[in-house]
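All protein chains but one are shown in place.
Let's look at chain A:
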């Protein structure tokens, strides 16, 4: 979705755009793993960058050519220890000061919002954002693709980029399936392929990887109320009635934790499982903006909340490429930030 959003935003700016996808034109696994758009992050910079993610998504959806299933179940980030409760309370105060619609709720209210959690002994307080959206990520990607195509973007599926073409220190295009495609600017929005392409081009790019698994249940899941963030477990329910649960380790371990948290989920059958790699910058933040190589742009390392950042990042990149000021809240995510940290990473 993030690559499609960039293609669409650039095409809307009047640029001639070609998008090359290594696989299908569809939502990426990390977007499907947590198809939630939310603003209430505990992390300060992400709270800033994703602050208008919900409104941005609603605005976009209203103008898309085909309908996208968007639900508004809200989101609860549960604190799993006393230290986290204090941290969340600080975040809630900050979010409230920034005008965000999010606040702390006690365990009893969480149980009322999400009845399957009611019997969980460790249920604690949580940061509640009632306006968070749950999205059909595939439908959103398809609709953005249709809109991008209508704006003149050319989309190519199953067309992996083999190399970045350079003349000196300036990027001039890409090589796709043994053909050179010239371009005035190249934006990389696929984490793994970006690392390979930049490093093969003798550039520097470091991201940290988080190996996780997506588990999708049968469509008879009970209503869990808001989407749930429980430590590193992410749980959302789609309009079909299926739960998407993602977490570290394998599907068995995720199921074990899910059943321990909500025993009534034990009878759900496994509909699909899929490994997913979540990438973030080495400082835990995304990399969005101009790379050190001229005419190369990066939109990488969105982390687990890729859907929340995707639209803002696309508008930011499109504005920067057009020579305008981008989204101010995304400035801290410039790939050229904190050179000292990156130098350490290279040395390591």
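Following the convention adopted for this analysis, contacts are C-beta pairs under 8 Å (C-beta built on N, C-alpha and C of every residue); 3 or more make two chains touch, one makes a residue touch a chain; residues count from 1.
Just so we're on the same page, contacts and distances are computed from a predicted model.
Choosing from "4Fe-4S binding domain-containing protein", "Thiazole synthase", "FAD-dependent oxidoreductase" or "ABC transporter permease", the protein name stored in UniProt for the chain missing from the display reads "FAD-dependent oxidoreductase". Per the touch definition above, the residue from A:7, A:26 or A:320 contacting the chain not shown is A:26. Within the complete assembly, A:252 is the residue of A:122, A:200, A:252 or A:328 that touches the hidden chain.
Note on the undisplayed chain: of the listed residues A:81, A:106, A:266 or A:284, the one touching it is A:266.
Screening A:16, A:55, A:157 or A:336 against the full complex identifies A:157 as the residue touching the chain left out. Residues of chain A in contact with the chain left out of this view: 24-27, 66-67, 69, 71-74, 112-113, 115-116, 130, 136, 138-139, 142, 157-158, 215, 217-220, 222-223, 225, 239-241, 250-253, 255-256, 258-260, 263-272.
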